[in-house]
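A single structure is presented below for examination.
Omission of a single protein chain aside, the complex is shown with its protein chains in their original locations.
On to chain A.
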Amino acid sequence: MKRKQLGMNDILPWELIDRIFLRVPAKDLFRLRFVSKLWHSLISDRHFAESHYNFHSASSRSLFLVKDYTNACCVPLDTLFDVAAAPPTFKEVSLPSRKMPYSLFCLLGSCRGFLLLEEKPANFLVIWNPLTGSSKTISYSHIASEIQPDDAFRYGFGFDASRDDYLIVLYWHDNYYNEDVYLECFSLRTNSWIDLDAALPKPLGRWKQRKRSDLFLHGAIHWLCCSSEDYIDDDILIFDLKERSFSKISIPKQLVGCYPIYLITVEGCLALYLDDKHKTEIWVMKEYKVSSSWILMYDIPYGNNVPICMSNGSDIIALNYTMRYSKLRFVKYNVIGELLNYSPLPLSEYYYFYRSSCVYTESLLPLPGDIKDRDKKNKTGQECFEQHDVAED
């Protein structure tokens, strides 16, 4: 019979094939572009990549960990403690390093399936999609060479939906005794640096935080900052990417003066956690930008935790490290702070992990201005890059 010779592409309208693809993980779709020309055009479509990312961003998250300076691994979070599922797979990923000279990477942040890496000693910032291999390298040596010490920098990485642009924000103070703070912002779409000094609220004070302290949420980048000249973080600085303007909200009074505190997101809400090695407190701002909506959601009587994400609606998954035993593992706590489960990581060298890790969702999204036939030249994260797209100032 003639119908038996027909296949899926002949029978189903492309709208339905599209909806099927929406549910298939990004990893599979990347491979399946080569099944047929129709599948290739459906999957490579920008709008499809956008809907696909939105469909999966809350549910298919992975943790990306930089193992050492050139290697990383990626582990899916949704089935981490699922007894019925297979044991978690730790996918090895090669960072996009040049072959000569050597590169050392530090993970700074993630946004929409892209990771922001810092590449030393060349002083490059690399935006990289590990799944598609799409990447862009930006040089900031014009700034870096003048700055001492290294941790005078703070970074931010976010997406401006109104302009379909990714922005990388760097801010720093130029030497140890100088009080001035400078800010520069790189726009991927225009491939240029934007000076935002004028918009920066002063005084900003200095900070003690390590580099990874930014957070992208609700179209804005967030950092902890101090409102006065001492080292105490008591505000959150918000940089709205669309308006290109700054604002501040205050942190809960109970956390002022506590150290160390870090910004994270918990189920789409801005949150702060305090980890003083004996306990972990997680405060969540239930209503965005409403200072009075901060609540202490988790009061966990164990320290050395880096909260990662929520699971099952109320449990929290964290990375836990015990220095004494050199152990790194995933742990799950419930809302009253009880340890529910833990899952050890098969890694012996832990030192950089918990500081150089972030939650990310695999996506097929292209960088702004990516042309279609660049697709063929891009390699996946499994292979090293031959050429970089270097933007110099």
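One rule holds in what follows: a contact is a pair of C-beta atoms (placed from the backbone, for glycine too) under 8 Å apart; a residue touches a chain by one contact, two chains touch by 3 or more; residues count from 1.
Here, contacts and distances are computed from a predicted model.
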Identity of the absent chain, which is to be given by its UniProt protein name, from "Septin", "SKP1-like protein 11 isoform X4", "2Fe-2S ferredoxin-type domain-containing protein" or "GPI-anchor transamidase component GPAA1": "SKP1-like protein 11 isoform X4"
Full-complex touch with the removed chain, picking from A:Leu16, A:Ala58 or A:Val256, is A:Leu16
Since one chain has been left out of the picture, which residues of chain A touch it in the full complex? 3-9, 11-13, 16, 19-20, 23-25, 28, 31-32, 34-38, 376
